[in-house]
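Please find one structure pasted underneath; my questions will follow.
A single protein chain has been omitted; all remaining protein chains appear in their positions.
Should a chain be cited, it is by its letter among A, B and C, assigned in written order, with residues numbered from 1 in that chain.
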């Protein structure tokens, strides 16, 4: 089966109290555990123990975790990682609270990726028998789940190859310089299943180890607006949107958490398929790819990475 | 009864062929009559002969028309106009094709306003007996009707007073310098009925006679997105949005017609009431008033008038 | 100016505790005052003291109130009422808490209508200076305001004539037996301004004094669904919908309060205009008029009046 999905993201925040107000009160994530400088959270529609971990100290992404279907998948990924030539390290159950043993990999881009086969099952407030549509009392935006992350790379192509070769991800969409250089990815959107992306990569100078954004899924264009309204009331800085991406066709708002990490609320987008042709975007059309409605790009899009 | 609503707007366009493609193919208005350098159009849900008139030559607003309930209202407005001290002139049936006789007024801001009591009744394609929800074949955005116009003024207060004293409009929302200067309108949103605005005014240097934007009504946030999608495909330049105004709470996209006139698709907003308190916006909060979601203002907002 | 709008509705409920849970916790109305067997409530976007009054004991509508623009309008309506030939009675400030003096009229249909020129101004939680889009913490459905009521009549035509002659309402849409009997209204939708209806009337045997439904306004199709989802969780019985009316084009859910009074959440609909032609529906098309999407009518529609 292999990799199921992006399971968790550890995000560094400069001020834990401000981060709590944002991620809990504004975004509506549930705090599950606080240990040392780390706060573990989950969305209401997630059933594993946590998907977002706030780590006080600095900004950016500390590490990301991918869940695989079964313990054997860890071995396969370890073996393929060695063949690919990245550094790996076994991780022990308990290295991360409520997460099984697994593998820790350093990507060519310098990001730390963990692979695990189990998390403590927590379930959601609607239960599994005759469930209501959602919990009656959601807080703020009430985001149901983590969706994807866009990581920075000095060189996208090598890290992209890692995800394809080792994780068996496929390319949903790609940004290329022009049609004469189709072998070169300036950015790539990679999926393990039917979502538009589990992970995406974007290239830039000194982008290695950096986070472009972390995205949470919402349900549809109306919920994107509701999120924007709550952000307005709670004074959350907006980077872009509401708008629709040309790439993935997702509806979106980019915004910043109190530490300056870019986050995204993301909804819809077409059903990705492994046999669907990869969409290609040439660099001259990148603005429409990111912001299909107004077809311009904020300067911050390429500068504000953490 | 008095003034019913904004009935028509004459917009100057530099290139009639480009304007036709935009207003007919992209916006979905119906061409009703073409005479000389003028094209008369209507929205699908309007029943009078026309609401938008394109005049080839230049840019900006040539004149706006307000419909009153009955012929006597013309006399009342003529009398009040004289008392107020603006220049008026009787207009004859046929001065505007398919429009009754009425009154032509020069506003303190220099804009030409016409008042009329009748237009040729045309109806809509769904008829008046057991109507379908909308005509089966709409073109492009398929905008149903004109909504309002925002006019520029060197001094908003005098022209605002005209609309209140002579047209019996009331103030729905107002932009003021600060709470110590509540008697001074920097911008004002004026209504005759339950819509958030039939006409609005904004102050700036050399704004007299100018058009800030002309707005068309759509039905809700989803239709705002659909409009933005069509604008993307048809390469219509976007100025702002999709977003929601703090002022009126309308959902919106500002965009430019091929001549550079700012237009707006506008949806929702609260039900305005004559006895509802006027909302006040202080100048330091104007960005949130215009763009409630991202709370920033394009530079073009105050510079791109035609 | 005359009648501004439907201002309040007194609804009889069999069980005040159940009614409170419904109107406050599910619908999100604010309790403003409780005196004797009466509870006064308002929606978050209303500025007058109350719009819904629950009266313990029985079911149906005890009375409805219409707000006029100024005290003189009361005199005009009193005079016209006498000419029309309905029974009137002066009401004193304080007859209804926080409501001015006015006039009480017994409609030909037996319903009690009150006319008043003032209510205690309360305002809303977003205030009138640089207001947020809505209060951050709304309860349940969070309905912003009352919209309209549909009253039963043994004979619609006389009561319709009252609203036209005395209140100066106009006919937005009408249900007629067939095109050969256009002078006979089986149901009528009447407006004072730009809303699709302030009051509507429907004819049936022993319908006099009865309530078909009381409607609250929501903003758009997405909020109609959200309301339906909350009703599902809170186990509110649905009568019809979500769907769209052919008549007024409003989006709707009909549902029952715990006492069996039909209520409606209502959104959108076209902009009504005094000079817009009245839409006619023939009796054979009534199902599409009420439920444009599935074009069938529940049996309860004509039987469940309170």
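Assorted remarks:
FYI, contacts are C-beta pairs under 8 Å (C-beta built on N, C-alpha and C of every residue); 3 or more make two chains touch, one makes a residue touch a chain.
Predicted model only: the values in this text are computed from it and were never measured.
Considering A:112, A:125, A:164 or A:280, the position touching the chain not shown turns out to be A:280 (whole complex). Residue-wise, the contact with the chain that is not shown comes from B:133, picked out of B:86, B:112 or B:133.
Residues 1, 4-5, 45, 47, 67, 69, 121, 123, 128-133, 144-145, 179, 193-195, 217, 219-222, 244, 246, 249, 268, 270-271, 273-282, 285, 288-289, 292 are the ones on chain A that touch the missing chain. Touching the omitted chain from chain B are residues 132-134, 136, 220, 222, 229-230, 232-234. Although one chain is not shown, part of chain C still touches it, namely residues 221-222, 225, 228-229, 231-232, 238, 241-244, 246, 251, 253, 288, 292-296.
Everything that follows uses one rule, which is that only the chains that are shown with their structure count from here on.
Separating the CA-averaged centres of chain A and chain B is a span of 43 Å. Separating the centre of chain B from that of chain C, both taken as means of CA atoms, is a distance of 31 Å.
Mean C-alpha positions place chain A and chain C at a centre distance of 47 Å. For chain B, residues that reach two or more other chains under the stated contact definition are 221-222, 244, 246, 288, 292.
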